[in-house]
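Provided herewith is a single structure, encoded as structure tokens, for subsequent inquiry.
Missing here is one protein chain; the remaining ones are kept as they sit in the complex.
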Amino acid sequence: MASKVHQVTVWARGVVQDKEGRDIANGLARAAGQEGKFTQSFDNYVDLPDRVNVPLRKYARISDEEIEERYEYENLHPEVVIVADATIVKGIDVLRGMEKGGTLVVATDRRPEDILKFIPNRDLLGKIVCVDAKAICGDRTVDFSGSEGGVDSVGIGQGISAPILGALARGSELVKLDHLDAVVKNKDALHKGHEQAVVKTLN
Amino acid sequence: MFKIPKGKEVPLGCVTPAPVGEQPMMITGNWREFRPLLEPEKCDLCMNCIVFCPDACFQLDDAEEKVVLNEKYCKGCNICINECAPGALTAAYELDFDDGVVRLDKPF
Amino acid sequence: MAKEMMLSGCASSAQAAKMAKVEVISSYPIRPYTAIMMELSKMVANGELDAEFVHGEGEHGQLSIVLGAAAAGARALTGSSGVGVTYAFENYSPIAGGRIPLQMMIADRALDPPGDFGSEHTDAMSCRDQGWLMGWAETPQEAFDNCLINYRVGEDHRVLLPQFVCQDGYFVSHIPGPVSLPEQSQVDEFLPPYNLPHPLDPKRPVSHGPQIRPDQGTIMDIQRAQAMLDAPAVIREAIDDYNRIFGRKYAPFVEEYMTDDAEIAFFLMGAHTMTARHAVRHLRAKGVKIGLVKLRFVRPWPTEEVAQALSKFKAVGVVETSTSYGGAMRGGNLLHEVRASLYELPQRPLTTSFMAGLGGEMVSLEDFYHMTEVLSKAVREGKTKKTVYWVGFEAED
Partner (left out) sequence: MAAAIKTQNLAPVKLIRNVPKEEYYLPGHRTCAGCGPALQYKLVAKAAGPNTIFLGPTGCMYVANASYLCTPYAVPWMHTQITNGGAVASGIEAAYKVLLRKGKREGEFPNIIVMAGDGGSVDIGLQAMSAMMYRGHDALFICYDNEAYANTGIQTSPTTPYGGNTTFTPPGSAIPEGKTLFPKDPPQLVIGAHPAVKYVATASIAYPVDLINKVRKALNVVGPTFLHIHCPCPKGWGFDEAKTVEVARLAIETGMWNMYEWDNGEYRYQFKPKKYKPVREYLKLQNRFAHLSDAHIAKLQAFVDAKVKAKPVPVEAAVPKAN
């Protein structure tokens, strides 16, 4: 039996957050790789080509052993869900497929309670992390070089993905801040996101 | 002979019936970060919002006295706000409203 | 009363299309199929045939035009040869997948390089896996008949598939043979009017061909696969009706000639079957126990009929007029399918492939006698020396 593959799903807005969403998945996978984990990160193929504002999914997977089923379309059972634009929680069941006790990270200026009221299946959550990423570094880098399997020529974590990754490190054991620090470009925003994240434990 | 799993069906030759009024299998209201909000007293029925909406989300009501937004499909591009001649439309953050978006399992 | 005429395959095909009352025709010139369109354009010009004749801007355009026409609800016909067939390739899958049952007549021709206008089956055979019905005619008469039979089968709502109706370029397409032209009333009895279940009509709006998810792709493939599974029964019905109405004696899939007590047999399709028939007859007169099996449909491939027909022989020579460079048999395409058909049999005949008639080279009686020697030797020795013989070009047998 292969060891557990930890699935992380990122929800972001098409085009305006396509690269930032991908940066979150790539940044997480690359940072986890720094501590010797087996990782992969990929775009949801069916969500592409992405259109301005469309909700789209980026995926990361982390495992202690080699990931055997690499060629899949979706993360069916995410244990961490990251929402790069908070309004997505209103229109999508972002926790779909999550087992009880999962973590939700939301980029928002609202409090965890204000977000939870939009999530009918919130009892699945063990933890919610909110971070006002836009206030820390709200830039949304739009660049197509890394899309469709291309090689990103800008670098990871220049904009809003940096504070979101910092918040993730506060709310999850899957990745450590030090390792993110080695990967993310905007280190100041990364650390601010880590510091300013509001973590609320549920259940 | 073959067993087609639910949710994977495709009609013969991939020919589908034309939708009537709207395409309810592709609800796009959840694309919206900011919704256009109308101040009716400022509206002079210039019709720009109706004509310039790429998603045909604005219509006149039956009495043809005011414009009505179809929130189920509005993607929040806000062209309407940019084009509104009397400035009767403003952008309102979607999380400030409890309703107005159809919640979906998947993006489509 | 039926009318007897001497017609080339091109001319007989055009006559069949006229009697099928095709409504939209798209043309583009390439030898040797061109005369089909020359004949049809005359019929349209002089009012014999009420159809729209559209000059395509190339074979890709031709197929696109008839796709639009057939999707709108008109019986449509096009045709081509050689590199024209392959230039249109993009369209074959969308037409079959969209279940638009139009017809394409192919007078086959070798592919380039360089320009060789001789007959070869490779052009159409390269397109055989797209979900089209496909078969070859041996004579101008069979070319005529196959047009009507294929329209009937392809347009049947249990099938709804487009049709490659093929004939050997020059040999069948250009050399006149006797053709019995039936009465229009006979054709009308056999072939009902075109009735697409989902035409483009503003009174009944539909969308043709929206995108699907990758996990729905298999379903589209299954639809085409199912149509091919359902087609044989429809073909049998159509052939029975055809034989009854027109007084012919076609077998639906494989025709046997002098196979009673035969030990060896040729397996082939199209024009060269005729020469092979005469070779078999002469060889029989000399006491050689030889027969012939002719294939009428390459798609759907009649697996059981082929297995049943060939199982009784000790050795079978598959006469190939197509190429499959680097394929499992290093020869043509037919032997792959013949061997696959025989695989489940407890007793399999020896099989070998004769590459013959490529690039349009003629295949003579002598060639068939030579092939017979190879097969007889294989029977004597209990094995074939080679899987593939390039007839006339082997340094030693």
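The letters A, B and C name the chains in turn, as written, and every chain counts its residues from 1.
The rule is short, and it goes like this: a contact is a pair of C-beta atoms (placed from the backbone, for glycine too) under 8 Å apart; a residue touches a chain by one contact, two chains touch by 3 or more.
None of these values were measured; they are calculated from a predicted model.
Visitor: Taking the whole complex into account, name the chains on display that the unshown chain touches.
Guide: Hidden chain, whole complex, touched shown chains: A, B, C.
Visitor: From the list C:Met19, C:Ala35, C:Ala76 or C:Leu358, which touches the chain that is not on show?
Guide: Once the missing chain is taken into account, the touching residue is C:Ala76.
Visitor: Determine which one of B:Ile4, B:Val51 or B:Val68 touches the chain that has been left out.
Guide: B:Val51
Visitor: Using the touch rule from the top, list residues of chain B that touch the missing partner.
Guide: Where chain B meets the chain not shown: residues 10-11, 14, 16, 18-28, 31-32, 45-48, 50-57, 59-60, 70, 72-73, 75-79, 81-83, 108.
Visitor: Touching the missing chain, which residues of chain A?
Guide: 14-15, 46, 49, 51-54, 142, 144-145, 147-148, 150
Visitor: Residues on chain C that touch the omitted chain in the whole complex?
Guide: Counting only chain C, the missing chain is touched by 23-24, 26, 50-52, 54-58, 60-62, 64-74, 76, 90-91, 94, 200-213, 216.
Simple rule for what comes next: only the chains that are shown with their structure count from here on.
Visitor: Go through A-B and A-C and name the pair with more C-beta contacts between its chains.
Guide: Top pair by contacting C-beta pairs is A-B.
Visitor: If you average the CA atoms of chain A and of chain C, how far apart do the two points sit, in angstrom?
Guide: Once rounded, the distance between the two centres reads 57 Å.
Visitor: I need the residues of chain A touching at least two other chains; which ones are they?
Guide: none
Visitor: At which residue positions does chain C touch at least two other chains?
Guide: Only 215 qualify.
Visitor: Inside the complex, what are the residues of chain B that reach chain C?
Guide: 1-2, 4, 8-10, 12-18
Visitor: Any idea which chain A residues touch chain B in the complex?
Guide: Within the complex, chain A contacts chain B at residues 13-14, 47, 52-57, 85-88, 90-93, 96, 108, 110, 114, 117-118, 120.
Visitor: Taking the touch rule as given, give the residues of chain A at its contact with chain C in the complex, in rising order.
Guide: 45-46, 73
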